[in-house]
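Every protein chain of the complex appears in place save one, which is left out.
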Amino acid sequence: MENLVTIRPELLGLATVELEALSPHFAVLGGAVLALVLSVVRWLQPKWSVFLVSVATALLGATLSFPGLSGAALAVFNGMMVVDPYSSFFNLIFLLSALITLLISFRYLDSEKLQHPEYYVLVLFSALGMMLMASARELVVLFIALETMSLSVYSLVSFRRADRRANEAAMKYFILGGAASAIMLYGVALVYGATGTTHIQAILERLASRGAGESVLFSVGAWLIVAGFLFKVASVPFHMWMPDVYEGAPVPITGFMTTGLKAAAFAAFVRVFLSLGYGKGLSEAVETNLHHILWVCAVMTMVVGNVIALTQTNLKRILAYSSIAHTGYLMVGLIAAPRGTEGYSSLLVYLAAYAAMNLGAFIVLTLLAGKGDAGLNLHDLSGISKKNPVLAFSMAVFLFSMAGVPPTAGFVAKYLLFYSAVQAGEVPLVIIAVLCSAISVYYYLRVLVYMYMRDPIAGATSARVPVWSVMALASMVIVTLQVGLLPSPLVEMARKAVAGL
Amino acid sequence: MAWFESHLLSTLVFLPLLWAVAGLVIPGKFRKTHAVWALLGSFLVFAVSLRLYGAFDAGGAEFQLAERAEWLPSLGIAYLLGMDGISLWLLVLTTFLTPLVILGSFSAIQERTKEYYFLLLFLETGMLGALVALDVFLFYVFWEAMLIPMYFLIGIWGGKDRVYAAMKFFLYTVVGSLLMLVAIFYLAYAHKVQLGAYSTAIVDLYRVNVPGGGWLSVQSILFLAFALAFAIKVPLFPVHTWLPDAHVQAPTAGSVILAGVLLKMGGYGFIRFAFPLFPEAVVLYQPVFLGLGAVAIVYGAWVAMVQPDIKKLVAYSSVSHMGFVILGLFSLNSIAAAGSVYQMLNHGVSTGALFLMVGMIYERRHTRMISDFGGITKVMPIFAIIFMIVTLSSIALPGTNGFVGEFLILLGTWKTSPWAAAAAGTGVIFGAVYMLWMFQRVMFGPVTNPENEKLRDLSGRELAVLAPLVVAIFFMGIYPNFFFEKMEPSIQRFLERAQVKSTETAIADLGRN
Amino acid sequence: MLGLILLFPLIGFLINGLWYAVLQAPQGRKKAGSLATGLVASSAIFLSFAVGVVAFVQLAGMPEGARVIENNLFSWIKVGGLSLDFVLRVDPLSSLFVLVIAGIGTLIHVYSIGYMSHDETPGRFFAYLNLFCFSMLVLVLGGALPLLFLGWEGVGLCSYLLIGYWYQDIEKAKAGKKAFIANRVGDLGFLLGMFLIYTTFGTMDFSALREVVVQRFGGMAPAGAELAAVTGICLLLFVGCTGKSAQIPLYVWLPDAMAGPTPVSALIHAATMVTSGIYLVARLDFLYALSPTALEVMAWVGGLTAFVAATIAVVQTDIKRVLAYSTVSQLGYMFLACGVGATGAGVFHVITHAFFKALLFLGAGSVIHGMHEEQDILKMGGLKKHMPRTFLVVTVAWLAICGLPPFSGFFSKDEILWMAFASNQGNRVLWALGLLTAMMTAFYMTRMWIHTFMGSERFDHHKVHPHESPIVMVAPLYVLAVLSAAGGFMGVPHASWLAHWLEPIVPHVVPAEGVNHSMEWVLMAVSVAVALLGMFAAHRLFRDLRRPEALKARWAFIHKVLWNKWFVDELYEGALIRPIGRVSQALWRGFDVAVIDRIVLGFGRASEWSGQTLRLAQTGSLQAYAVFLLLGLVLTLGYMIYGLV
Partner (left out) sequence: MQVVEPWVVLTFAATIFLIGLGGLMLRRNILVILMCIELMLNSVNLSFVTFSRMHGDMAGQVSVFFIIVVAAAESAVGLGLLIAMFRTLRSVDTDDIRLLRE
């Protein structure tokens, strides 16, 4: 009991250098709180004020996290969190996707009569949760960040209160999400039991010293944590919730989930994965078992994702299953990363490219969505190229990018990912991945068939495209093509980010 | 101007795309201006390609007018362009056909002309890029980028079930090239392991020695991956079923470019990548591909005989003609290799002309069924004369371009395996059978169908499209040396790279040639 | 200088061709008359004949051994180890052929002016005719095998165009197609022969080839693999000859080729194109001499063709078909001659045959012209009175073809029969076959002669009133008549100028030792007797028409077989064309669509099916998802622990 007495003052104080490093987090927190306050002030027209503040916060956060990209890694809050190029890279992804979601949501909420300011606050809080997850170095802190993000997303999913489908989606997501978090937490507890610490760095040392890698307790705990993450990224055994939730949720939120949520999950997954010693500390037996399980999960994810997408006619569900398929490709990268010379940088590039093309696709979907997200079935899309050529062209770019057809970011990302997988000797896995992406070409192009090669249905009016959305759309198209044609800046950024891990 | 001079290849490749993007400014309803604008662009590109012909000197280095720029240094990927004798002529063929195709589709394409001409020029960029890319990654980017415009051309302006044909075309090629991509990964990594540095430049990859040996050794598997991707494109016998659908459903311009240039990408791929990278596997699989080539020739000819639709007939004739190319390449001697490169050029000219003419009668009668025609010579004599000349070139009559190609290929193949040459030779007979039978049912005989009576003969524009092709047919038939001079050294290097000492020098000492 | 021989017909073709395409072809344009276009064409071929004569005179001036004029126009193909030059070479053999082609060509061009006077597009006809002469001259003057092949397929093309000249009648177009494809089959043999020569001797140039052969084999005959190669070469090239010169397997196209205008039949299917096979054999005589088996095959094929064609000709009623089968038969004779080693006799017969067969065809042409397109000899008769000049000229040709002494036919045919009997490759059976065919030739020619000119007039008068052909058609006939009559004297046995002239190219064949000299005169008498017998039999049989009808009734079956050309066409149709049609239909419907496409679409359907089944797993119930989630967890945990313990 005696060590409780001395309260060490330095724990509480925050050095100025730590403040600077954490500036993006504080900016977003401050912005969110300000937005919350403003939402209550009636006379200030909360619809506009909260929107503008949240957009400003997102922009501010993004600009503040730029320096972090090249800075050195700095442990904050006594090692609980770390601010390094890796976390700054992900901060950029989260904040940009939050920004895009906010931009396209404004008009969407008006047309859906859901213009409540809380929406923007929740988006900011979930972005904050993601940022914390990316820089968490301690399992419990990670859990807390995960929950902040998830809780705000649960409520965002059920934002359209009156719609039974939204409620159903939210409830399913909440219950299964809750269960998964509980499972992961139980894993954390077991790992704590086996190694005596929940601090990521410390686990590795304890593993090496205590040789706890062998103990059943640790492996069960480790697997439960990994299972929790697999649920979050919707890998096969745990993917059942995703299509329903994606279909139920409002379109911008689905976009936000596929990009932000998946990126955050993978960010944390990579840190935890390393700490659990995959590739370094773990014993030979456990390593091969984990590799086999992940190998099977990756293959099943790719196959299930691509094959079911073939049968879907609702665009949101198609993109949901395509997101599962892309998780499969990312898992291939994950498995191959430790042994491949490329390491995790191809994973980061893929996440960034995937975020860009997916956000773009969801911008187009938001603009095309009718009342209550109707009008998103394939035959509703026929002839769009005649009505709105710009939307059709950008959708074509995004779809070609998702299919991995060359002059786009998707191709470069897939090239790097599979290239590092081949270097790690995972040739059979890559062949399966390549064949699955061949299947994916079919359902991506089928959307183009409806858009370009069918005549428009009678009376279809061309969707009105507000200025905010055009800006967001243009930026995404430019990013997709730019990374496709000149990938080296992004790749260099990713390599620097990974170096610090 | 100096920049253009030093970056000739880049200008050639990206001029069509930039010109097309500039063309987007013209508002949709000025249909004629789009066409004229695209035509202007394609003439400009043709001029640049002629400049290339001047700049290329046969005796010089292997890859000339090379340009290099860092693209993805961490993976050793560079923006590397270069050109040799073989790719020179394929370039000129592409830039020669595109203006004709654009001129040919003035009247054929009435709606959404802006996108149409944009896609055509984008397609030209893709093709030119693939022909000059010397970096495997860059080649793959252009190789797949070509598919997008062709997919839309077939899909939007095509015939009745164009969507099925476009999708089949796209998927067939994508599956093939994705397997090739895996092989590229393995090769690039092998280069890193063996030679220390990352590089996907084709010249460096030539130096990588991949463990050869048995039928399923690493080198054989890699070779098969490359060969499958290129065989689908050629198309070689078992993987050819996308071609008839794609041709029948594609608009005239689409099928001319498809037959004229896209099929040559397969052959070019073999020459540039599959052969030099995996010489032992080539020698090992030589009998298999010789067999497939001969079968393709006879099979294509036989199936062409029973086609009710002219375009499908010509499509299957392409399968047969391209079978000759494969035969020539896999005979691994310089006569046959030169013959197959020449056959690629011939096929581009004669089959391109055939498709243009089928397009012209389709514009008039909106049907392609042979049974709907008969006695057209009486109604359209000029058309009949040109159609006769093109048919003769297609059945390889001496004096036209077809003969030189097939003669050299058969002569070369005879040295390697007489049986394959004999079997392929029968293709020459069946070629005459199906072409002349089609010609007779369409052109000769009394005018049975009343609608055929009032068909108007070729207009000035249509003549302008066909005239250069007819001239090319005779010029290539009578004076092929014009082409062989520039091509000769590159073919020698190609064969040396395929590590097969050409055997015919031994025979030449025997007697005066 | 040799280039000029080719240049003139080419220029003639271009003038007529472009004139027709640009000015006459488009709708509603005035069509030029046959006189103008005819004159252009005839003058072109005449100039080429003149240059031919000059060349002939130059050759005659040269010393015995080195009679060659050669000029190398340009390098055609130069790639890999192969370099082909467009070299023209004239030597005694080819100069003869040039004279025959250009000479008879000129006569036929002039004749055509008259014949095609009422045709609506004569420009096109004369353009094709000139193109034909150009290709034939290329064939004859070509210094290397590929050039000969260029001419070879060029004449094939022109015969296709000219047979199908009246393209509106689908039957004529079909005949043209049949001719081209039959030739193409032969050409494949030719091609493969050419390749074998290249791989065995390394060159395709005739003089180089001769040097290599002489240097490699010299005196002794080749043995083993080399013999096989040489025999293979000869046989493959002979396949080409059977295609072009209408021998047994591939002769079916010649009778149908009569669908073309008569001058075409005269020029192409009598005098020039069909003899290109003999030219090829004569040109490569030094090779054929090396392989006795090839000569054996050639002799037998020639003999059989002669006999079979003669039997068919006996029963034909269409005047041009009779002449067509007679041509096939005479060609059989020529190959018989080459087969027994007497290539010189073969060439001699080519020349004489060209004279009288062209005359016969043109005579038949003027008969048809006079009888307003009536070709059935049973509906003619008694034209002696109406067309005296044609009658006179055709009689000369008739006597020549039957082989009566003063006329050319006797000398060349007798030479062949004598060589068949006497030379060491020849044998008695072939001689007997030849003799029998000679008798039948006399028989059916006399039959045609009688039916056409003698006997009662069997055409109905008010519809058809025969008239003599204009002078422009008859004049060439007179020239040909003189040539047919006097032509024989250039090859009088034992003092033949022709054999001497061809000496360096085609060595003179000396009869085998066993046979004594006097035998030759005896055989000559025998062959004349046989010819007279044939004529007399025909004369007595066909004096009044009831007797042949009776004969026909009694031997009905044989008549039916002969009338249907031994059912050869039906055989080819049944054995080759229909099965290939069925197989390709099966290949397309069955293999291409059913097998490959089904496999390809199968992949698509398989993934679609698995998609549908997996999709059902998404039941939408929360509990199910939770169960599935837990199941996944338990399974993986079990695997982890299993790994550890």
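By written order: A, B and C. Residues from 1 in each chain.
Convention: a contact is a pair of C-beta atoms (placed from the backbone, for glycine too) under 8 Å apart; a residue touches a chain by one contact, two chains touch by 3 or more.
Keep in mind that this is a model prediction, so the values were computed, not measured.
The chain not displayed here makes contact, within the full complex, with A, C. The residue touching the chain not shown here, chosen from A:49, A:63, A:115 or A:197, is A:197. The chain that is not drawn here is touched, among residues A:68, A:117 or A:248, by A:248. Note that of A:179, A:204, A:474 or A:501, the residue touching the chain absent from this view is A:179.
Against the chain not shown here, subunit A presents residues 3-4, 140, 143-144, 147, 151, 154-155, 158, 161-165, 167-172, 174-175, 178-179, 181-183, 185-186, 188-190, 192-193, 196-198, 243-244, 247-248. By the touch definition given at the top, subunit C reaches the unshown chain through residues 615-616, 618-623, 626-627, 630.
Convention: only the chains that are shown with their structure count from here on.
Subunit B and subunit C have Cα centroids separated by 37 Å. For the pair subunit A and subunit B, the distance between C-alpha centroids works out to 44 Å. Within subunit C, residues 604 each touch two or more of the remaining chains. Counting partner chains per residue, subunit A has residues 442 touching two or more of them. For subunit C in complex with subunit A, the residues that touch the partner chain are 604, 607-608, 610-612, 614-615, 617-618, 620, 622, 624-626, 628-629, 631-633, 635-637, 639-645. Subunit B contributes residues 70-75, 137, 140-145, 147-148, 151-152, 155-156, 162-163, 166-167, 170-171, 174-175, 178-179, 181-182, 185-186, 188-189, 192 to its touches with subunit A in the complex.
Looking at the complex, you find that subunit B touches subunit C at residues 168, 171-172, 238-239, 241, 299, 302-303, 305-307, 333-335, 337-339, 375, 377-378, 381-382, 385, 392, 397-399, 403-404, 407-408, 410-412, 414-415, 418, 421-422, 425-426, 428-429, 432-433, 436-437, 440, 443-446, 457, 478-481, 484, 487-488, 491, 502, 504-505, 507-513.
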